[in-house]
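Of the protein chains in this complex, one is absent; all others appear in place.
A and B label the chains in the order they appear, each numbered from 1.
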Amino acid sequence: MNNYVLQAEDVAIHYGGVKAVDGVSLTLEKGQIRGLIGPNGAGKSTVIDAITGRRRLTRGKVMLGTEDVSALGVVDRRMRGLSRSFQRTSVFGQMSVRKQVELASHKMGVSDSAADADAVLEELDLRPLANVIAEDLGYGEQRRLDLALALVGHPSVLLLDEPMAGLSVQESHDLAHHLTALTSRRDVSVLLVEHDMDVVFGISDVVTVFELGRVIASGAPSDVRADPRVREAYLGSAA
Amino acid sequence: MLTINLFNGLVYGTLLIVMCSGLALIYGLRRVVNFAHGSLYMLGAYIGYSVAAHADFWVALFVAPAVMAAIGVVLDRYGFRLLQDRDPLTVVLVTFGLLLVIEDFVQTVWGKSNLSLATPDALNFAVNLFGTQVPAYRIGVIVVGAAVALGLSLWLRFSRYGLFVRAASTDPTTTSMQGVNTDALSAGVVGLGTALAGLAGVVSAPFMSLSPSMSADVIIDSFVVVVIGGLGSLAGAFIAAMVLGMVQAVGAVYLPDASVLLPFVLMVAILIWRPAGFAGSRT
Partner (left out) sequence: MSIQRMSLNTLAALVIGAVIALTVSSGTVLSLLTQAIIYAVFAIGVGLLLRQNGMVSFGHALYFGAAGYGIGIILQLGLMPAELAIVVTLAAIAIVGLLFGLVIVRVPGIAFGMLTLAIGQMFFLTASRARGLTGGADGMSIDWPSTLFGISQSVLLRPANLFMLCWIVLVGIILLLALLLRSRFGSITEAVRDNEERARFIGISTLLPRAAVYALSALVTGVGGVLSALNTGFISPESLHWSLSGMTLMMVVVGGYKALWGPALGAVVYFLFKDILGDYADHWMAIFGIALITVIVFSPTGIAGALQKLRFRHQATPAKAAVSSH
């Protein structure tokens, strides 16, 4: 018996003649942050889509805890605790911050959704902006709102698709800080796709490296950094 | 009975091809569903009628599309281009407003009663087709429609601009291409599309009577065609137009009561099966 909260086994996504993801296996332990890196087009976002049910698997399966969720749709997976944020900020533009976070919490079946929403807003420093309409928020604030929508209802797994994209160095640093605090405080495991190497190697417990839809290395950050294949394929001389 | 119906279905199908290729081209490049396209068709027919009355049908055949092309260029320059960042729905509503204006204009200038245009003398005879007498003029219509379809296909396939139009209609994010002036190209394409509506109007005038209600009938059939064919897909529109013409022709023989409903039944069925249309991409 293992204690993985998430397990992807031999996941493949092919469309047309393209093998966007071709036999990827990865796991997530409770409270763990796993970083996912790789060059553009390596299939990182597609893996997230596969795990969350946005794309249908060509092959393989996705286990959430002990349950096989491969056949379930997006809504059912979210109800079971599999949550995500988006690479391109995805919020509800015409609704106030609190209203949409509270709605998300309510849909997750939280009995006191108002309190849950407020707690999450507090966590992400969004409390002062609770009554602002989302499209009036600044970019960094919208990114945090996106994260808040993914965080309500106590999900067990959080898939973050480039949460730092477009943020300033300071904002990225703050968000990274939030993330590590969150995993321990809210008991959530994180799969993090990110371009910012400092962030990934700084906060991840384990790192997986992708190339052309396959895993080429996986392990503790220091091991991965030292792996000659990774250095050659991806990190280059900069590492 | 069936032969003449199939023949008429073919004629109507080619007419729809000319109409719908304009609609599809404009949608492909501008992402605008032009509700006024049927009214532009009507305007083309009426202009053709007046030119033919003062000069000759063959002059009208060229003048009406030319006038419509100019209107199309103006429409793009002072309409679609200024509205290109707006929500597609608002642009649709603008074309709906335009529809109202054109309808009013036509009724004011030409009146509300039916008008008819004589078949040009050169084509005013009957041809024996598989034992059935068919008007030569309608064969001419088929020839014109086929020429338009062929010309457009070749242009899209082999010319540099054609390639760009094709790319833009399959992938709206393709916003620029080296050496292509997109504003000029859009104006040209909308002009061409509008000219085709006008051409369909003039060509249909000698065998469909001119009336202010002619626009509504044809625009609805055209919508059915472009939706079934997949919005913006020229090949899809060609096939769907022919299918629609044939379905109506065969339906008129075997299901006379329900034949007017058939196109809609077809459209609803196809959209339920594939919400993005027959040739539309599955997203």
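Here, a residue touches a chain if its C-beta (ideal position, glycine included) is under 8 Å from a C-beta of that chain, and two chains touch if they have at least 3 such contacts.
What you are looking at is a predicted structure, and each value in this text was computed from that prediction instead of being measured.
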item	value
Residue in contact with the excluded chain [from B:20, B:43, B:68 or B:98]	B:98
Of A:100, A:156, A:189 or A:204, the one touching the omitted chain in the full complex	A:100
Given A:52, A:70 or A:183, the one touching the chain that is not displayed	A:52
Missing-partner contacts on chain B, residue numbers	33, 83, 86, 88-90, 92-94, 96-101, 103-105, 107-108, 216, 220, 223-224, 226-227, 231, 257, 260-261, 263-265, 267-268, 271-272, 275-277
Interface with the undisplayed chain - residues on chain A	52, 73-75, 78-79, 83-84, 86, 90-95, 99-100, 103-104, 106-108, 131-133, 136-138, 149-150, 152-153
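Keep this in mind: only the chains that are shown with their structure count from here on.
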item	value
Distance between chain centroids, defined by C-alpha means - chain A, chain B (Å)	49
